[in-house]
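Note that this is a trimmed complex: some chains were dropped, and none of the rest were shifted.
In order of appearance the chains are A, B and C, and numbering begins at 1 in each one.
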Amino acid sequence: MRVGVLTGGGDCPGLNAVLRAIVRKGAAAYGHEFVGFRDGWRGVLEGGDEWARPLGVPDVRGLLPRGGTILGSSRTNPFAIEDGVARIRGTLEAQGVDALIAIGGEDTLGVATKLHDDGVRVVGVPKTIDNDLGGTDYTFGFDTAVSIAMEAIDRLHTTAESHHRVLIVEVMGRHAGWIALHAGMAGGANGILIPEQPFDMDRVEAWVESRFRDRYASIIVVSEGAMPIGGAEVLQSAQKDAFGHARLGGVGDWLAHEIERRTGKEARTTVLGHVQRGGTPTARDRWLATRFGLHAIDAVEAGEWGMMTALRGTEIRMVPLLEATKQLKTVDPALYAEAEVFFG
Amino acid sequence: MRVGVLTGGGDCPGLNAVLRAIVRKGAAAYGHEFVGFRDGWRGVLEGGDEWARPLGVPDVRGLLPRGGTILGSSRTNPFAIEDGVARIRGTLEAQGVDALIAIGGEDTLGVATKLHDDGVRVVGVPKTIDNDLGGTDYTFGFDTAVSIAMEAIDRLHTTAESHHRVLIVEVMGRHAGWIALHAGMAGGANGILIPEQPFDMDRVEAWVESRFRDRYASIIVVSEGAMPIGGAEVLQSAQKDAFGHARLGGVGDWLAHEIERRTGKEARTTVLGHVQRGGTPTARDRWLATRFGLHAIDAVEAGEWGMMTALRGTEIRMVPLLEATKQLKTVDPALYAEAEVFFG
Amino acid sequence: MRVGVLTGGGDCPGLNAVLRAIVRKGAAAYGHEFVGFRDGWRGVLEGGDEWARPLGVPDVRGLLPRGGTILGSSRTNPFAIEDGVARIRGTLEAQGVDALIAIGGEDTLGVATKLHDDGVRVVGVPKTIDNDLGGTDYTFGFDTAVSIAMEAIDRLHTTAESHHRVLIVEVMGRHAGWIALHAGMAGGANGILIPEQPFDMDRVEAWVESRFRDRYASIIVVSEGAMPIGGAEVLQSAQKDAFGHARLGGVGDWLAHEIERRTGKEARTTVLGHVQRGGTPTARDRWLATRFGLHAIDAVEAGEWGMMTALRGTEIRMVPLLEATKQLKTVDPALYAEAEVFFG
């Protein structure tokens, strides 16, 4: 069989590990051949040898510890383009591709689901730094992002204590607070703010004041998508910098401003940004990504079209692609409540 | 309520994080008071203020990122001592302790189970670097050990390639190969040997030869408890060093020797040893240890005696203490078989 | 002898290691006693037991790997306060302090120099993350800051390549580009911009364009104090965020904006901020800080007032305090020129 692979959406530690596992097992166990499409769905749309290259075992050597994706990525959506699906079919036929493995997040897997409905033979591998895809306990890249954020928080503790400051760490998470919750708990934050629960500035102020009575330092972790109760408008303006240029975050700066205004304490924000999604994956993410790759190629061999890999407990299972995208996986209020004992 | 806590067995990253979570939540949510017993069951046996100290919120500040256990540990077994159980009851009464939280592995939880049978109010928290306790998907400390082993393997790759050598990494795991399997897969080992499956030296030799034809380098990860088919006797002698002094490992040195003898290639062994069990926990282990602590103190408040915390998927549940110890959790052959595609 | 110690200015990995070395050696070798003043010169000004505590060997246990300073810090300048010097003399007399060790940067050592001129017995230890103090090859904290910035750059490479983006990393360095130069060279940046050399946006644009022709990715490291030729006015406005709130940086955002405007490529900025100055010191910084501490207390014992520790090659020497502050140590144009071969 000749199998096409592509990676779509934002990059994520572990993508290369998935590719390596797919190619290693497909070649050794099933005699598959592989075509790697460049830049996500764009490569399949464009077709042509510039956009589709053979992937053999030598091409995936050394990929396990490397962040990013050797295939490149994009956010191109073939369903937003006239004749998109027809062009995809054309490329697959021209390249002699019998089946596709699509590795990506909500958008990439959404396209995969529709293509499957249209009869394309596709298997998915879910990918999101934010851990907000359904159907799977975790996605690779998340543990790496949490680790990087925790290391930053560890480092900030000493400055917070030496200088009696409030330090705010803005982490990724537009719609779900998983990174903030895990990194905040692992880093010993004194407050965690997530998109699922609009926050009350009076409560944040109380955390800071209580903390200062006791230890003169405070660290608050905030998801980029968190917002104050009723405060979306203020925050939207904060999403632009002094040049009217859209910035990644905004809520972190806004919080520092508000805390200084209310408490008179110095407050500083660190926006971790892209650092969270690059570099070598953690051991756990390499393990998960490798297993996703192994099971994805098994699923191709078994003809489990329209399915994707998922972690359930300690096992990898195949679940319908639709599981990933039908509903955003957000932080359960009970889980957030567990962490609240450490606030203030 | 006045709650006693103790840590038993080998140390493990995350023990301090459990203690912190227990004390923080017990004090804030339930008004508990805490007594920390030194050196595991030994402190409860000895009793007296030298062995039992009050633990308050200030005592657990800053503990989250710290490896080891501020309470100290030992392998003392009260059931191996005359009047052991009576002395334990005496200490608990003298210290006014209403309930105990025992944090430990097979031995510590085994004692806890028996004490519970004898009517002592006890809740357990499972702890093992090796990940071989039953009833829970994972234990804290395991992810840290795997990460450290993986980083060592990452470093050894460059030497293996530059010098055309076989490098053997001996990791922890007397009875179960979890660390070897996870670290070997995450580190891209060319062979993994675990206690569950006695290994065939002809096969190991074939891995080395095949690898050298292709890339001139080979890394093999071996659990300290792995052994060759029928080779226990040889390995037992290898368990002693030149002074007749018992060493942690042995199989790693034996492997290097055999590989050199059979293939003529230079082979070197690194025994990671205690480095795997010390130092700051990974983000995931801090998360798991903290949640174990939070749920353990909830269980004390709820009177769930004879139960212990367990991870199932993404949830913490309480399961009977017996679950942990009734059967060693070993590596499923199917899971090992997944990894074999990368061997040789 | 009774020796006072204080830490002033911004915090810096290694401060605690200096304190530990001073107290360990002073106590063991010379029988000194120590008083730690809180929050830099402020503690000496305030005096009183709340601001001055005895420091013994047990107080410095475990400090070697810990970032920050257990004494706290401030930017208080006694020469900016009426009767400041008299109050300092009063505190030293009241506390029975025979000599002072001042650990700090330009401001702290400037005060120390003047106090020495006024007859106070003082020895200095130079401290700056930015490495811009004179008289010494390096200061502790710098290697740690460079390491953290390099790790961030390592991580960003994968995103830059996977997404064909320009990534800008803004690092510390208001007046000197040492961190940018070292981290940029160690991280393999495609461009480095430092305060010593106003930059030409046409040249930066050319780097980006040349890089994209070849590899579709570009990473530029910029000191927070760098500025375009003739562009100070633009940048000054960029120093405020959307709330008119002063931000640490600004030039990074400005660069991303300009690069997008000129090249049409996506550009993103990461401002590393306080993460660079916190957390555990590198091995080299612990070594340097420890040796500075040991030599500082030797100098106190020897009565070398008005001197400070300095690294020259592999040796620690005592040099006049004035050496540190008489002239900012900036990046030599020849050293910057060495790095230029990697630009574009």
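The definition used in the following text is that contacts are C-beta pairs under 8 Å (C-beta built on N, C-alpha and C of every residue); 3 or more make two chains touch, one makes a residue touch a chain.
Note that the structure is a prediction, hence the values are computed from the model and not measured.
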Report task. Given the 3 placed subunits, let me have the overall number of copies in this structure's complex. Result -> 4
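Throughout what follows, only the chains that are shown with their structure count from here on.
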Report task. Figure out the least number of contact steps between subunit B and subunit C, where 1 means they touch directly. Result -> 2
Query - Central chain (by mean CA position) - result: A
Query raised in the report: Hey, which chain ends up farthest from subunit B, C-alpha centres compared?
Result: C
Query raised in the report: What is the distance in Å between the mean C-alpha positions of subunit B and subunit C?
Result: 40
Query raised in the report: What whole-Å value do you get for the distance between subunit A and subunit C if each is reduced to the mean of its CA atoms?
Result: 34
Report summary line: Cα centre of subunit A to Cα centre of subunit B, whole Å, reads 30
Query raised in the report: Among the residues of subunit A, which ones contact at least 2 other chains?
Result: 154
Query raised in the report: Contact residues on subunit B for subunit A in the complex?
Result: 24-25, 28-29, 61, 64-65, 137-138, 143, 146-147, 149-150, 154, 182-183, 185-188, 215, 280, 282-284, 286-287, 290-291, 294, 312-314, 338, 341-342
Report summary line: The subunit C residues in contact with subunit A across the complex are 10-11, 13, 15, 66-69, 72-73, 148, 151-152, 154-159, 161-164, 167, 216, 237-238, 240-243, 245, 247-248, 250, 253-254, 256-257, 260, 268-275, 277-279
